[in-house]
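What follows is a single structure, and I will ask about it in a moment.
Omission of a single protein chain aside, the complex is shown with its protein chains in their original locations.
Read from first to last, the chains carry the letters A and B; within each, the first residue is number 1.
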Amino acid sequence: MLPQASSSAHSFEILFGVIFWFSLISFLAVSTAIVFFVIKFHRTRRDPFKTPFIHGHTVLETSVAVGLFVVVMIFFIWGWADYKKILNAPQDPLEINVIGKQWLWEMEYSNGRKLINEMVVPKDEPVKLLFSSADVIHSFFIPNFRLKQDVVPGLYTTLWFQASLLGEHPVLCAEYCGSAHSKMLATLKVVSKEDYDTWQKQWEKAKTQKVEEAQEDAASMAEQGKGLFTQKGCTACHTVTGQKLIGPPLNGIFGKEVELQDGSKHFRDENYIRESLMTPGAKMVKGFAPLMPTFQGTLSDSEVNAVIAYLKSLKE
Amino acid sequence: MNTQAGSHSVPHHFETAQQAFESAKLGMWLFLVTEILLFGVLFCIYIMYRGLYPEMFHEASLHLNRVMGATNTAVLLISSFTMAMAVHRAKHDDRVTAVRMLAITFFCGVIFMTIKYFEYTHKIHEGLLPAGMFSYDHVTHVKMPLFFSLYFMMTGLHGIHVLVGMGLILWVMVRCQRGAFGHAYSTPVELTGIYWHLVDLIWIYLFPLLYLIG
Partner (left out) sequence: MHQATQGHGNYLTEGGFWSWFTTLDHKRIGVMYLFTTLAFFIVGGLFAVLIRLELFRPGNLFSPDLYNQLFTFHGAIMIFMFIIPIIPAALGNFFLPLMIGAKDVAFPRLNLTSYYLFIGGAMLAVAALFSGGVDTGWTFYAPYSLRSQTAVILVTLGVFVMGFSSILTGLNFMVTIHKLRAPGMTFHRMPLFLWAIYATAIIQVLATPVIGITVLLIVMERVLQIGFFDPKLGGDPVLFQHFFWFYSHPAVYIMILPGMGIISEVVTVFSRKHIFGYVAIAYSSLAIAFISFLVWGHHMFVSGQSPLANLLFSVLTMMVAIPTAIKIFNWTATLYKGSIQLQTPMLYALSFLFLFTIGGLTGLFLATLSVDVHLHDTYFVVAHFHYVMMGGTVMGLLAGIHYWWPKMFGRMYPELSGKISCFLIFLGFNVTFLPQFYLGRLGMPRRYADYDASFTTWNMVSTIGSWFIFAGFLWMFAYLIWSLFRGEKAGDNPWGAKTLEWQTSSPPQVYNFEKIPEVKEGPYHYGVMKTE
């Protein structure tokens, strides 16, 4: 069974249950009637030329219609009431900007902190997500919260929730968006209010210290780059095993020549990798479509360095 | 539907000529309903964007040539009248007048398309083109290219209908000349007439909606 990790999940389960039992009973009623009639009035028991001539029964038909009308109106009103709760965010929620790109989710907190395919929120606090899309329509779907909202280019959409269960909850893209649609996954971490505050404070502190001490040796840079490579969603399109996905494989490419879209050759050095991250369309490798989003503003200089160190370390 | 020059026989699956005629007419009206819905989508897009950007529509429509638009409206109104006359005369076995009226109607179509041609070339020259190709410099509203997308889609679709109508008129004109129609059978002229009136009617809406804003 799917965990119920928010208040909306709880309301969903109740209403879903009500409709489910109504449906099940109706279905059983219809199918029992059919099976019963088929057995009781089978040709072997009934003369085909002596069936009664029944036109219909207006009262019966009308009461079915009226009865059903009442039931569906109950469902409708109930659904509308729950939906209004999903719509109306409480005062002063924690706001997070979410940008959908083919094929990753970029989260931006109000303090400027950016995460890719990962979101951390405090438990029992209202959180409001503000969506926009960089390319096509996506849909932000959190099954454990029973919530979903389309992310439309050229339009801001929102969604709010209050998480009630600590832990990690999967986020999926529910609107078909191309090659790596099924890989456009993220994790929503619900932590306690205290943990959330420390988590943010640590980052803010580290930011002011300028992370200069992070000038570590090359080996751990590569280690850090490896982490970034999965965290930032690169793996949706690039392998390090030589297999072609949406983008070219990235093992053993460093320092080697590659043929570009216009037929020219180019060395894949540090500058090339940096440019490919910041303006991906500038020097496209031949045979691939210009689909990669920019990482301008999402990767700091030291993080770019780490990614480069990681790519250097990979062998064919 | 099945005609040879000179005489017309009722298709085998109909009982009477009247039944055949009524069926054809009903079919034509239903077809016109689909035409209206076809244009309806463009009108919906028009209403939506005009509701969103009324000043832009106002400004953009000033770039259209009202004189040419008005002339075309007049031309089509005249052609509608001559078309109606043609149907009337064909029914009354007046072949000569009917053919003459059809010829005038056809000629009106030619004038309409010629004027449209000059309007289009002028717009293309200025760069007032659908959104992605729009290259006119002196715009104050960023959404203005959308107006010209609408302009070209609506008048373009209408223009195609005018051309189809002209083809039909030519066809019934030739048959009329050969004496295919008379009081007993004039279904094709009548249906072409209904179609042509619809084409005119759509223009009567397009003209104020595109040219006369503000």
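Please note the rule applied: a residue touches a chain if its C-beta (ideal position, glycine included) is under 8 Å from a C-beta of that chain, and two chains touch if they have at least 3 such contacts.
Because the structure is a prediction, the values reported are computed rather than measured.
Enquirer: Consider the whole complex, including the chain that is not shown, and state which of B:V41, B:V110, B:V164 or B:I204 touches that chain.
Expert: Here the residue in touch with the unshown chain is B:V41.
Enquirer: Quick one: which of B:L30, B:V96, B:A184 or B:L212 touches the chain that's been left out?
Expert: Touching the chain that is not displayed is residue B:L30.
Enquirer: Against the chain that's been left off, what residues of chain B make contact? List them.
Expert: 1-2, 11-14, 19, 22-24, 26-27, 30-31, 33-35, 37-42, 44-45, 48, 130-133, 142-143, 145-146, 149-150, 152-153, 157
Enquirer: Just checking the interface: what residues of chain A touch the absent partner chain?
Expert: On the side of chain A, residues 2, 8, 11-12, 15-16, 19-20, 22-23, 26-27, 30-31, 33-34, 37-38, 41-43, 46-57, 60-61, 64-65, 68-69, 72-73, 75-76, 78-87, 135-137, 139, 141, 143-144, 146-150, 152-155, 157, 170, 172-183, 245, 289 touch the unshown chain.
Keep in mind that, in the parts below, only the chains that are shown with their structure count from here on.
Enquirer: Please tell me the distance, in whole Å, between the geometric centres of chain A and chain B computed from their C-alpha atoms.
Expert: From the centre of chain A to the centre of chain B is 49 Å.
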